[in-house]
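Missing here: one protein chain of the complex. Every other protein chain is in place.
Moving on, here comes chain A:
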Amino acid sequence: MTRRLRHALLVLAALVAVGGGYALLVPAPQQATAQTGQTQIDQGRALYERACISCHGANLQGAPGRGPGLVGVGDAAVYFQVSTGRMPLARSEDRGYRKDPQPQFDPDTEQGRANLAALGAYIQANGGGPTTPAETGPELIGSDVAHGGELYRLNCASCHHFTGRGGILADGRYPPRLEAATPEQMYTAMLSGPMAMPVFSDRQLTPEEKKDIIAYVLAVRGQNNAPGGFTLGELGPAAEGLVAFVVGLVALVGVAAWIGARS
């Protein structure tokens, strides 16, 4: 009986030792809470040195053949590139496409937003550059959709299509579709001009105009604004012609075969 009790106690002690040791030795996940100033910058530097340093260099000066320097790109660029999952790149290539962001930089979580802010603060502290707007979410959606649409067609549609369905550029580059972009991402993209996109500084498009453009994109994307039925991807006459043949003409030939076969 005592033997059995001794064994049980031994096992319990071993479990406590292993569990406690694990809890002590494994590093705690990066926690960032509304810090400001130097703490936040240090935190951003730590994040940078884990996730970005291999391509962008130890002092943000870039690495030849791997990635550009980041001095002066601003935290708007950081927010856009990292929150859309473009950075860090999945593999070494000269362009990034939208994918799920890393969990530590997921803008949908408290911690992800804090990490994004910290990383941005670190980049911002080294050379400045366009900054992420103070407003978020609905505050970035303007009220004049029509004006936004006009500005969108003038400045954006030549690459992103009438209703944000993307397009093509030279050398196998594709302006992205805007279906998944959040207001913050659209705003920071306009500010920072990622990849082949030009920079739309506040002197070219005022913050109000940027917000109107965002309002327009949100108003027309997806199945929104389709009073006529299924949008066919809004790809225009190419998709319509395909449907005319594949749906319309095939249905009619079927009808004719049926009518012709009846006696």
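Going forward, a residue touches a chain if its C-beta (ideal position, glycine included) is under 8 Å from a C-beta of that chain, and two chains touch if they have at least 3 such contacts; residues count from 1.
To be clear about the criterion, contacts and distances are computed from a predicted model.
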Complex minus one chain; that chain's UniProt name from "Cytochrome bc1 complex cytochrome b subunit", "Monovalent cation/H+ antiporter subunit A", "NADH-quinone oxidoreductase subunit K" or "Sulfur carrier protein ThiS" is "Cytochrome bc1 complex cytochrome b subunit"
Among A:D42, A:E150 or A:E208, which residue is in contact with the omitted chain in the full complex? A:E150
Per the touch rule stated above, chain A touches the missing chain via residues 144-147, 149-150, 153-154, 157-163, 165-168, 170-172, 174-175, 216, 219-220, 225-232, 234-245, 247-249, 251-253, 255-257, 259-262
